[in-house]
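Only one protein chain is missing from this complex, and each of the others stays in its spot.
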Amino acid sequence: MTKLKWGMIGGGEGSQIGPAHRLGALADGRFEFVAGALDHRPEVGRAYAEKLGIVGDRAYGDWTEMLAGEKAREDRIDLVTVATPNATHFEITKAFLEAGFNVLCEKPMAMTVEEGEEIVRVAEKSGKICAVNYCYSAYPMVRQARAMVRNGEIGSVRLVVTNFSHGHHGGSTDADNPRIRWRYDPKVAGVSGQFADCGIHALHMASFICDDEVASLSADFVSTVAGRELEDDAMVNFRMSGGTVGRLWTSSVAIGRQHGFDIQIFGETGGLRWASEQPNQLIYTPAGQRTQIIEKGEGGLHEDARRLSRVSIAHPEGFPLAVANIYCELADAIAGHSRDGLPGAPAGARSIAAVHAAVASADADGAWIDARPPMYR
Amino acid sequence: MTKLKWGMIGGGEGSQIGPAHRLGALADGRFEFVAGALDHRPEVGRAYAEKLGIVGDRAYGDWTEMLAGEKAREDRIDLVTVATPNATHFEITKAFLEAGFNVLCEKPMAMTVEEGEEIVRVAEKSGKICAVNYCYSAYPMVRQARAMVRNGEIGSVRLVVTNFSHGHHGGSTDADNPRIRWRYDPKVAGVSGQFADCGIHALHMASFICDDEVASLSADFVSTVAGRELEDDAMVNFRMSGGTVGRLWTSSVAIGRQHGFDIQIFGETGGLRWASEQPNQLIYTPAGQRTQIIEKGEGGLHEDARRLSRVSIAHPEGFPLAVANIYCELADAIAGHSRDGLPGAPAGARSIAAVHAAVASADADGAWIDARPPMYR
Amino acid sequence: MTKLKWGMIGGGEGSQIGPAHRLGALADGRFEFVAGALDHRPEVGRAYAEKLGIVGDRAYGDWTEMLAGEKAREDRIDLVTVATPNATHFEITKAFLEAGFNVLCEKPMAMTVEEGEEIVRVAEKSGKICAVNYCYSAYPMVRQARAMVRNGEIGSVRLVVTNFSHGHHGGSTDADNPRIRWRYDPKVAGVSGQFADCGIHALHMASFICDDEVASLSADFVSTVAGRELEDDAMVNFRMSGGTVGRLWTSSVAIGRQHGFDIQIFGETGGLRWASEQPNQLIYTPAGQRTQIIEKGEGGLHEDARRLSRVSIAHPEGFPLAVANIYCELADAIAGHSRDGLPGAPAGARSIAAVHAAVASADADGAWIDARPPMYR
Partner (left out) sequence: MTKLKWGMIGGGEGSQIGPAHRLGALADGRFEFVAGALDHRPEVGRAYAEKLGIVGDRAYGDWTEMLAGEKAREDRIDLVTVATPNATHFEITKAFLEAGFNVLCEKPMAMTVEEGEEIVRVAEKSGKICAVNYCYSAYPMVRQARAMVRNGEIGSVRLVVTNFSHGHHGGSTDADNPRIRWRYDPKVAGVSGQFADCGIHALHMASFICDDEVASLSADFVSTVAGRELEDDAMVNFRMSGGTVGRLWTSSVAIGRQHGFDIQIFGETGGLRWASEQPNQLIYTPAGQRTQIIEKGEGGLHEDARRLSRVSIAHPEGFPLAVANIYCELADAIAGHSRDGLPGAPAGARSIAAVHAAVASADADGAWIDARPPMYR
């Protein structure tokens, strides 16, 4: 088993996302970290890459240098992770795909709907893998939920209800805290604050588990903290193509919620519930019967739930290993195994379109808006 | 301590609401049950009243007979509970108020906004107590939450999020079950199904705890089960007069939710959470500090929370005693104590107006609508 | 339905147990409160009884007066509750049984093993009901557990594990608090502190659910707070007659535990778990299958669980209504229905013997001791 070669752009010293990706890539021993352009300051990035064990000539000063360097090598990287500031995702992802690299891009994949569609086209043409890091979808029990829905175990899905609400931006000094303030500044964050940051994970998961796409939506955005231009609390009602009704609440001022990401899926013959703070259980109620607790690691789980778990029942596996699961799926996909659970460019493009639709709806007092990228209408 | 005299209209044999009111009135020994018109079939109602220990001449055949009979007595009842079918609440409540009786009316207090306003005027003119049975508001820890909000313990309230979602009408045979079907039939249930039935408790509680009124709302109603004319799932966004943002989800097809009534209140300096399935705890997070569990019965609770609890800390008190708390408050109010926690005719009228506003909004694709009765605009 | 006549001895103004019994007796409308000797100070007791609505000649000064008075009446009480200080239970209970009254005695039924046996004989001879208020056993879901065990739904019971641990006597000033101190003073409390006070409820419940008797035990008693003569923390291992292994931990210094009374029953084909702080659910795991949540009020519960619940699924019923359930069972039993769930004099006698056995074992470094009253060996 030769290890795959992996490189990263962004994720420099002090970032939170860098260590998460490195742990994700390395934990299961399937990748080795061989190349990086880790910082927007070339010298800093090179030094940090070398500190992390990358040999000098693959410790690059910026992504263009890395693209050129890797293209020129026989032993080029098998996968590049793009973990740079949001506004740069499009350009870098596109360039690496066009050069024939497999890419894992942090969300959002791009900033505009047009860019999102462009990546879809480029990825398709390249024949390479373009994945977007909606990593919550890689928790084993989220995969179990999706497999149960696909398998008809709750019947046709009537309703999906999801929240992603925390209170970490609701404190009295948070309005002025520079590490928080930018998230609500359209010049930095783009068109949306909390919905684009957290809500979009919930919207993606709704699509992922229901195996359906968001067709239209109506949004109510508010800024509850004085001085914020972008929303810190949002409610989005939506409809999926197959008719499922959706409800999504997201907030960053829900003081006391730590990481309130949960999802409930209600079908004609049963209901499912999952919460990110207790990710190793899936709550299942067949209509007219008692509620059951499905445990990660129990016998008889669906294939994806079994494959993406490492330790036995009731030994919890947490967030970093959900990220690692994305890398496991990528390694498998690179090896030629079909891995339809990997969120790809179409999912990335749909998410961007949904954010823009929600902003437009909120601006129009909650009018219902088509949430699909034009290419999928 | 002479017991107060209590009578009931409706709540005959086999009803669920009758025993709940009798337990509520009798549990604390402050009322005696002396008069009743318990069934729409006069003979059945008289027989059942006698079976329950009511002396013959106060076992009435119908409410008009009871009104006449009680008016004529020296030892007339101190309180009448109206627990008849919804469409009759207005007429009976009005008549008893006008005759000088204190009334506890089941919700809804009336069917139309105009009727609701009429009861407000009649009650005010009568000088008598007119209470509506929003009994969840009488749980001790709901009172604690309200007192904390009033006391400024979470600062100005930014956001209130509440759900009342169960799955008991989502089964495969529920569409045809006559005990369920009528709830979604406008000829019997009126203009709204699940929102008027359950959601309105959540909306009332939001007002109750925030000590503020719903000013406007936007609703998304859906019928997820084929053949239902009224909604079995609804999302209502609202704004309170003081600017608080509200979000309310209610459903009867959320299979696996047993009695998912919960509320979260987020202010500038803290958050509160309460759930009806664990009603004896209130979860409190001061901004920037750890989450705390406030227990019914602990030292230092606010007055209402202390007064409306009977047994020591961590001995749970449940739903029937929340109803009993309404009767305790009524007994106190009849004795002349100020009990501003009793939901009165204005709350009843506002609830009705909110239901009608939600229906109108849902019919208009979620347009924002004034939710107040005209008299309060 | 004529109400049964009920009287109480003890439970005067300011006691916690008095209101609990009055609510228990009155809540379901099956008893009327007609006689009482409520305080050890005759005048205080009479005045309080009258305040509670008892007519003068049945507001007694003490229990002997009440015994004489009630014996002499045609309309004598159907049931007397003995809620006096522990040391007086034996004498009063015995006297009322011998005079032909049904008795509900607070626990402990007596102070010595010999007294316990004496009550068993007197009760048997009298043909009257002698119940002991092990009220936790009357929660609907405890009854469900017992019925499931009897019905073989978890197979032969291998193991029962139960705790009753709180921290309300563990504070820094509790050692000197006179309301707490007496509990650890053998001159007032008898031979045991926390085990006799709380642990015995857990031991009774183990017997109750397993439908078996404690045969022998080994105890480890400690006093963790300086100055206490009796134990404030105890571990008791036991064996039941049928071979079931038991483990019981009880503590009053477990700071943070509010009312940590829970029980787990493990059989050959399944396990059950119940906790007094969430009494409306019973957790059930059939061997090799998923854990299920059994809800009070769901369809298909066993008869006792159904009969002793008042409101629909997921509307919690709490501690006061568990006491009320004891009174419902008493009313039924007085009416001639078999109610084998009522803890009777044999259960009372066995509990006393177990307390004495535990004390003896603890004194002998945990030696195994026969826990049965001699009459049952």
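What to note about this one:
By written order: A, B and C. Residues from 1 in each chain.
Please note the rule applied: a residue touches a chain if its C-beta (ideal position, glycine included) is under 8 Å from a C-beta of that chain, and two chains touch if they have at least 3 such contacts.
Every value quoted in this text rests on a predicted model; they were computed, and no experiment measured them.
Note on the undisplayed chain: of the listed residues C:63, C:96 or C:266, the one touching it is C:266.
Only one of the listed residues, A:46, A:107, A:128 or A:166, touches the absent chain: A:166. The chain omitted from view is touched by exactly one of C:276, C:291 or C:309, namely C:291. Touch with the chain omitted from the figure is made, among C:44, C:159, C:360 or C:375, by C:159. Hidden from this view is one chain, which touches chain B at 284, 290-295, 298. Residues of chain A that touch the chain left out of the display are 1-3, 16, 19-20, 22-23, 26-29, 33, 51-53, 166, 168, 258-259, 276-280, 295, 310-321.
As for the chain not pictured, it touches chain C at residues 154, 158-159, 161, 165, 167, 170-172, 218, 220, 222, 224-225, 233, 235, 237, 245, 247, 249, 251, 253-257, 264, 266-273, 283-285, 287-288, 291, 365-368.
Everything that follows uses one rule, which is that only the chains that are shown with their structure count from here on.
Chain A and chain C have centres, each the mean of its CA atoms, that are 55 Å apart.
Chain centres here are Cα averages; for chain A and chain B they lie 42 Å apart.
Chain centres here are Cα means. That of chain B falls 35 Å from that of chain C. Counting only residues that touch two or more partner chains, chain A has 284, 291.
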